[in-house]
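Below you'll find the structure I mean.
Only a single protein chain was left out; the remaining protein chains are all shown in position.
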Amino acid sequence: MSPSLLLHRLLQLLPVLLGVTVIVFGMMSLTPGDPAETMLANQNATPAQIATLRHDMGLDRSLPVRFASFLTHAVQGDFGQSLFHHRPVAAVIAERLPATVELSAAALLFSLLLAIPLGVIAAVHRGGLLDRLATVGSLFGVSLPGFWFGILLLLVFAVDFRLLPVSGAIDYASQPPTITGFLILDSLLALRLDSLGNALAHLLLPAITLGLPMAAILMRVTRASMLEVLRQDYITFAEAKGLSRARILGLHALKNALLPTITVAAIETGSLLGGNMVVETVFGWPGLGRLVVESIFARNYPLVQAAVLLYALTYVLVNFCADLLYTVLNPRVRM
Amino acid sequence: MRAKTILIAAAAAMAVQLAAGAAELRIGFTLDPLTLDPGNHRSRETESLLRTMYNGLVAHDPAMKLVPELITGWTWVDPQTMEVKLRPGVKFHSGDTLTADDIVFSFNRLLKPAALDGQTSPRQGLLGPTKDVVKIDDQTARFLLTEPWPVLPAMLTFQEVVSKSFTEKSGPGGLATAENGSGPFKLVQWRRGDSLVLERFAPYFGGAPDIAKAGNACIDRVIIKIIPENASRTAALLAGDVDIINELPAHDIRTVEANKNTKVMAVNGTRTFFVALNNTKKPFDDVRVRRAANHALNRQLIIDKLLSGRAVKLNGVMAPAAFGFNAELPEYTYDTARAKALLTEAGYPNGIDVTLDADGPQKETAEAIAALLTQAGIRTKVAISDGAQVRARWASNGKREGDMWINSWGNGSLDPTDIFEPTLQTGGRGNSAFYSNKQVDDLLAAGGRETDSAKRAALYKQAQLLVNQDAPWLFLWLPQDLYGVSARLSGWSPAASGWINLRDACVQ
Amino acid sequence: MTEPLLEITDLRVAFHARHGKVRAVDGVSLTVAPGECLGIVGESGSGKSVTFAAVMGLIRPPGRIEAGRIRFAGRDLVGLDAASYRQLRGRDIAMTLQDAQTSLNPALTVGTQIIEVLAAHGEGNARARAVEMMTMVGIPAAERRLGDYPHQFSGGMRQRMMVAIALSCRPKLLIADEPTTALDVTIQAQVLELIASIRAKLGMSVVLITHDLGVVADYCDRVAVMYAGQIVEAGRTADIIGSPRHPYTEGLLASVPDLHNLDRPIRPIEGQVPDLIDLPPGCRFLPRCPKARPDCAKPVPMRAVGEGRNVRCVLT
Partner (left out) sequence: MKRLLPGRLAQAAALTVLAFVLLAACAPLVAPHDPADTDLFRRLQPPAWMVNGDWSYPLGCDALGRDILSRIIYGAQVSIFIGVVVVLIATVIGVMAGLAAGYLRGWVDRVISGLVDILLGFPYLIFAVGLMAMMGPGVLNMVLALAYKEWVVPCRVVRGETLAARETEYVEAARAIGASGLTIMLGEILPNILSPVIVVATVRIAQVIILEASLSFLGLGVQPPTASWGSMVADGRAFILDAWWVSTFPGLAILLLVLSINVASQAVRDALDPRLHD
């Protein structure tokens, strides 16, 4: 992909981000409830004090003024102050972001590692016992409400067997030195095996809970596209060439069959990011999703706006990366 | 293979913990602090956590009696001037000595407009008519009021003292993420949304001498893990991951008690639960209907079943432990015949149809109340919305459209000014019943000014009686605060204030 | 006569479908001599491709070889273990498919696709051999084009590439399945000439599966005509083209334009290929045969009617 085309693609994202901003702003301003009232919920305050608070929160300005102010500041990377934390929104989000990214990436990895082999096996044994087991088994993933399944996992593995921790991202004693803020990465960079193990132990159950529904979807996509690919002449030809089964399935078939899987995985990142908030609550995971839901309920407008913008940006970038990967896998669309 | 590696690594991690954790206490707590700045929040949870690191001028002893903490005592120079004498030798975690300058600085941050980097402290309202705090000498400061406000010492329990030099040094917003209190523990790390790690502060001044066993903390390190989901928090306790959890749900009491390594601890709370009845709209504009509602509800049944008996019935607004509590208020006994008679008398022989508003956390209770009221002829529908939405609907300056709202009001100071005035005075911010009784208003105003304790108590008792007769609310109960603790914990007991006082906690 | 390179005896292949058993190949016997080119002619669905899929060992469930023997270079192939079969495929027996467009993997470079065959069969110096092979089939600048993807080749070049891949291990037998259908006439001729010339150079046998009798006439020593899973007529090409004995062969010949006698009318065969489930025991061409007789409804055996010539028809 040429640099100018890359730039063009990136420029195309701007209207999407603007649209997202407008919608969030509109939604939040139409939502009944007031952050100042929420902050002082069930506590005493005089009308004058509430007015001061609303002024300090910037709520006494008209909507268009607020929107214009948000926009002009946002393009400069300033998303304002988080109303309840009294710190810059960017800082509050940045603290929570690594955990969410780590969890989402782990869930994505888990679902890909589970879905692709299962999808291939199911397609190869189409209609057979393995196909049915894989299909029905994977459907369990998509059929369970995540929060309920998460609590069940937690009761079994953390409370009954005590194999894994109940909540959090890492134990204090096992913390790696902060280099990037990503625990797994930092553990690796610092060569701290104990930290890595501890971080992975904390990560395992949330990642499974979050990744399972996606794994089910991806498995179905892989299975279907694998079935399609396996009927292609080039697979017959590869067989006629006397290649090993592993090479035929693993290279000839999979390289073609993965295209739809990647597209769907990128689209499903949206639900993965959304699913975070449920899983994070259950596992006490210090991520962004929980913060965003709390912020919606507290009417913490600046934080919600910035976070949704970030989600949209992530989504758009993930899909952009998927497109790039697509061109690698599929030489025909290389430009 | 991967799973095996993880298990080995997890085991290794646990081993590390055990070696280092001889005197480490872990707490499962519901919410992350919003900020570490004691002057810039209105969150009870944040305050509970900050109180492990910061001290106030005044504290509560286990019996909720006011005791001086950073000061040796307070004296009223006149009804509008209170003088406090600083306890000598109190050290901040930075090693600096706490002086009157710090007190003046801390309170003026709260009082003065735009004192927090251009913003006004949201805690300003908690200091009522206090207009200024001035230094007399290094050990003495005075609170100047615009009108008599005897509840000031009780209200001072909500404010913590920060270091002037540290605050100025750490710059705008600096206190939001850094801590320099004078409490028994100092902050080592705050991993946002995940945990707070505290360590014992050796030069701690020992705390209020009026609270037994003043001295240094027993444990070396505290790890406060944030676990918002109730079931997960209980699970963490049962799994031995934490030693104390707050907000133990009443229905988990049995499970926690059945586990040999855990037990339940309770303390009488300070939060009054009630159903606000819209006094300005049919049918609850009629006192007979409001009384009928009070007779129609079997409160004891709900307390026994939903709250596992861990609450006391209330016939008014005040908690039994609060100042001026009127223990002789008549009770609206559970009596459906009486309720029906009152309804008929008010012109509703066929009962009434009403809606009970509630937010998510109150759903179960609201449904139970609605079911019981319905059985008694007050056919009640429940409407659940998110908290901000219900509050907007019931704002005192709102449209007053609702029928009933299940609500609660905290009273950490255990003084009527903090609960009676806002919820039942005409136009009060929390007066969601839109109740207005001139006599009550006058009594509250007088009580707010009265400096003689006995007279003041009498005024409030009289007001409680009037409210009881007017029944602006469906009176409910005052629940206990429940905690789950592990058997290896000793020396700790929960406080009615909601603070997690960890100074005396020890672990085996 | 020398020992045949490939000998198929009474091969039966069936596919199990939900509503019954499809007898795709029903008692096919044929031989291919070393160096010989055998044409297999028939409409689609006649079982010609399935027969040679069976030879390649590529019958997958729900298909199954029910009976018969396939001998190749002195080895029995039916029931051969998968590993041995894999060694055989691509090295001793190679196959090209109808459409090079779809038979080359779009996601892999042609270099990968040719070198991997050589590597899979333990041939040393794979890269050089690949270039050599590509040059031999007439791909210019072969070395440079190894890194190209199939979509960067023209249709004819793709077909040549496929031939190069198939022949890279110098097989004893090449099965060319409809090598010409997807191509225009000029390229068709080029590809067939290519196969013919390499056949001469390497001395390999070729099985040319096609529905085009013209192609067979130009390139094949012998021909077998298949219909509904059976061979209905087989013999030397000249004999069969010159004097077809089976009404189906006659029909086939009548349905293609005769370049030497353009005045002859083109007559397509009426009717359709029968459903291969629950076939009646008699002649399978019976429903469409213009010369049908009552005894056609009885099973019709294959009969020798001259030197190396067999016909399955009661008329002969």
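Should a chain be cited, it is by its letter among A, B and C, assigned in written order, with residues numbered from 1 in that chain.
As a convention for this text, a residue touches a chain if its C-beta (ideal position, glycine included) is under 8 Å from a C-beta of that chain, and two chains touch if they have at least 3 such contacts.
Keep in mind that this is a model prediction, so the values were computed, not measured.
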Chains still shown that are in contact with the chain withheld from the display: A, B
Absent-chain contact - pick from B:341, B:383 or B:506: B:383
Contact with the hidden chain (one of B:61, B:168, B:364 or B:442): B:364
Option touching the unshown chain, where B:235, B:277, B:319 or B:346 are the choices: B:235
Subunit B, residues in touch with the chain not shown (by the definition above): 230-231, 234-235, 238, 249, 251-252, 254-255, 301-302, 304-306, 359-361, 363-364, 366-368, 370-372, 382-386, 388-389
Chain not shown, touching residues in subunit A: 15-17, 19-20, 23-24, 27-28, 30-33, 127, 132, 135-136, 139-140, 142-148, 151-152, 155, 213, 220, 224, 227-228, 231, 267, 270-271, 273-278, 281, 292-293, 296-297, 304, 308, 311-313, 315-316
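The criterion applied here is as follows: only the chains that are shown with their structure count from here on.
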Chain contact topology (line, ring, star, complete or other): line
Contact pairs, highest-scoring chain pair: A-B
Distance between chain centroids, defined by C-alpha means - subunit A, subunit B (Å): 36
Centroid distance [mean C-alpha coordinates] between subunit C and subunit A, Å: 53
Between subunit B and subunit C, centroid-to-centroid distance (C-alpha), Å: 87
Subunit B residues counted as touching two or more neighbouring chains: none
Subunit A residues touching subunit B - in the complex, by the definition given at the top: 31-34, 37-47, 49-50, 52-53, 56, 84-87, 92, 95-96, 99, 151, 154-155, 158-159, 162-174, 193-194, 196-198, 200-201, 204, 281-287, 290-291, 297-299
Of all residues in subunit A, those that touch subunit C in their complex: 232-234, 236-244, 247, 251-252, 255-256, 329-332
Subunit C - residues contacting subunit A, complex: 56, 58, 86-91, 94-99, 102-108, 116-117, 120-121, 149, 151, 162, 165-166
